[in-house]
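I have placed the structure first, in the form of structure tokens, so that the comments after it can refer back to it.
A protein chain is absent from this complex, but the other protein chains hold their places.
Up next, chain A:
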Amino acid sequence: MANVSVAAEWQLLINRYYRKPEIYQMRWKHIDLSRNKIACAPFGGPIAVIRDDSKIVQLYSESALRKLRIFNSAGVLLSETVWKHPGGRLIGMSWTEDQTLICIVQDGTIYRYNIHGECLDPNYSMGKECFEQNVIECVFWANGVVCLTEAGKLFCVMDFKEIKSFKLGDVGIEAEEELPHCMAVIDPQYIASGNVRVLLGIGEGIVIVDEDEVTHIEGEKVQGPVQKISVTRDGNWLACFMHDGRLVVMNMNFEALFQYQCESALPPEQMVWCAMDSVLLYWDDMLLLVGPSSEDSVRYIYDEPVFLIAECDGVRILSNTSMEFLQMVPDSTVSIFKIGSTSPASLLFDALDHFDRRSAKADENLRLIKSALPEAVEACIDAAGHEFDASRQQTLLRAASYGQAFSSNFERERIQEMSKTLRVLNAVRNPEIGIPLSIQQYKTLTAPVLIARLINAHQHLLSLRISEYLGMNQEVVIMHWACAKITASSAFQDAALLEILLDKLRLCKGISYAAVAAHADKSGRRKLAAMLVEHEPRSSKQVPLLLSIGEEDTALMKAIESGDTDLVYLVLFHIWQKRPALEFFGTIQARPLARDMFITYARCYKHEFLKDFFLSTGQLQEVAFLLWKESWERGRNPMASKGSPLHGPRIKLIEKSHNLFAETKENTFESKAAEEHAKLLRIQHELEVATKQAIFVDSSISDTIRTCIVLGNDKFASKVKTEFKVSEKRWYWLKVFALATVRNWDALEKFSREKRPPVGYRPFVEACIEADEKGEALKYIPKLADPGERAEAYARVGMAKEAADAASQAKDGELLGRLRMSFAQNTAASSLFDTLRDRLSFQGVP
């Protein structure tokens, strides 16, 4: 039976089963692992192979030049390149998380390759000390490395994205004999401090190096010397191979959990953790799987060299001819396929078999598991997920689907979901793609990262299909494709290539044409870039790019169209810097928004330059305004104001401004005003000299007159009046208020008698009332011509009866109402107004 044959391939270790199905027959030819250095990325990543220069190997019909070759996990060649770097032997080689191959040579130089075998610029160095001391060993983790030098010093790079090497704490190794027997690191992300932790097997014990801190663990705890160390992924467990052939598993406090006595005291060539629960050791032609907390083990014999790749859920075993995956058999699979299993899932699987053979036993099986049906279905689905063989996946899913038909309460999407996942997995497991992800690895890696890896390997179509299938944003894929296409299509004409690109870019709404255009520009295809950027709808992306490809005028136009003044400024500053002033002026003068934004900025910051602009574009009045403005700045600046020449330069500026205004027809008013201003400053200056009081400059003409009168200097006041042709009306208001300010009531009265005031006596009344001089006010109120005004004035000095009389004379009902309001507190007065108002309305006067 099929069930039996499945379980026959399993090995029992204590109470768990292990299996190691073959995933691929390697497609490569003549690769002998023993002759080569190998770097193999986890999560089904690529394999880098290069002839090992630390071994003496026989050359067959091949070049003496070494080649770095990169294969996928199925042994399909992805790329190859000749290795001819200086710096001594290649010491360490490993893939980073984003699938960059890191190669470290003896002198500490770090070379980086992408999956296409292209060496990435620049090279880095582990530092001067490394260079002098020679690197002898490298231990990598996902994104970093620790190097050991001949002098026993440790150097570390924390992150390959940002390569900065630094020295770790000194262990104090003096002689070559003291160099560590072995070394392991714990990924910083599992250490609370965020620093890397290095474990060294030195002497009889273990040394822990934590950045600057060095701790020695010796004696009872570790009965060394330790020959080989391996740490679990999460950094919680430690497997140590001792000099006497003991394998000791301990926790981070170095408390042993169990030990296993190996037959050989020779340290294994490789030692890795298989997930978190067992340790796999490799000696020449033998693999030994040692389980936890017991002395049991499983042994596999190989007649060819193998290379072990630790995964999160098992170990991949690479040999010259095949790729196998060693894992603990998942519980669901065990429950179905274990020999003699009577679990519901197993019965369900069996039922399907009977059903296919039209046997009535199918029904019997179903009845047996009735209540446990959902659980059985779930197990079948789960087991399907763990299979690499597509036909077995199908059979398991069919069993699940069969069971589901009889089960009412089961989440039906589970089967769909699993089918979807498996389709993706099977697609990438195809030997041509060669990414043999297990379902757990896929879930840990996540779909976006898988897609990113596919893109990186230039599998654009597949990644597009997968992202479409999973309902993910395709922008990343299309964008990368477009850029790769541009790089690869140097032979294409711009227009033809543009069509090809647009055809695909259209698939994705909101994709950044500007980013593609930027790439085109970087690849030296400026014209193509210009054509592409035309399609970018977002001005904020489009404009900067147009600038970078030298299309300033288009950029300016687009910026203005967008209405985003920030973009206008961006272009403006760019052009300003690039072009000579006159040309710059010409450019912006033609575009009002650009011009106005420039002026706004220049007003605050570039006065002189702004003047040049106005002059060159013939806007003399604007220059005049600027000069006039400057005149005040001169005035404010104490440095410029020394004694009488103080006003000299100021007045000169104003006069210049006056002349400029005079040159245009439209600005006669401003011209006249500037002229008057200059004159005023001169007179004010004279006044200050004459009165020895610095209170005139920069006050208005009216204020100057008032001040003169307040100071009792009528002569000067009159002079100012005549000089500036101040109207009689204004003169009266000013003089009256000024006299009231100094409470010179006699002078005021005298003034009122000079002649009939051109504005009547209202100024006199108002000034007196405001000064709270009722008696003075009464001198003028009767002289007010308008009875309404008179009424209001009387009301304001609180004379109700007189106010009422005047109001009735004015025959203004509304006024009466208002006056009544203001006398509301005064009962007698308000009744007076009521009577009057009644009389008015009786007469029919509004």
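In the analysis below, contacts are C-beta pairs under 8 Å (C-beta built on N, C-alpha and C of every residue); 3 or more make two chains touch, one makes a residue touch a chain; residues count from 1.
One rule holds for everything that comes next: contacts and distances are computed from a predicted model.
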Name the chain not shown, per its UniProt record: "Vacuolar protein-sorting-associated protein 33 homolog", "Aminotransferase class I/classII large domain-containing protein", "Protein YIPF3" or "Phosphatidate cytidylyltransferase"?
"Vacuolar protein-sorting-associated protein 33 homolog"
Touch criterion as defined above, residue of A:Gln133, A:Gln441 or A:Ser539 at the omitted chain
A:Ser539
Write down which of A:Phe337, A:Trp628, A:Phe696 or A:Tyr794 is the residue touching the left-out chain.
A:Trp628
Contact with the hidden chain, among A:Ser562, A:Asn659 or A:Thr691, goes to A:Ser562
For the chain that's not shown, point to the residue among A:Lys128, A:Arg412, A:Lys527 or A:Lys729 touching it.
A:Lys729
Which chain A residues touch the hidden chain?
510, 537-540, 561-566, 569-570, 573, 592-593, 595-597, 599-601, 604-605, 625, 628-629, 632, 635-636, 669-670, 672-674, 676-677, 680, 698-703, 724, 726, 729-730, 733-734, 737, 759, 792, 796, 818, 821-822
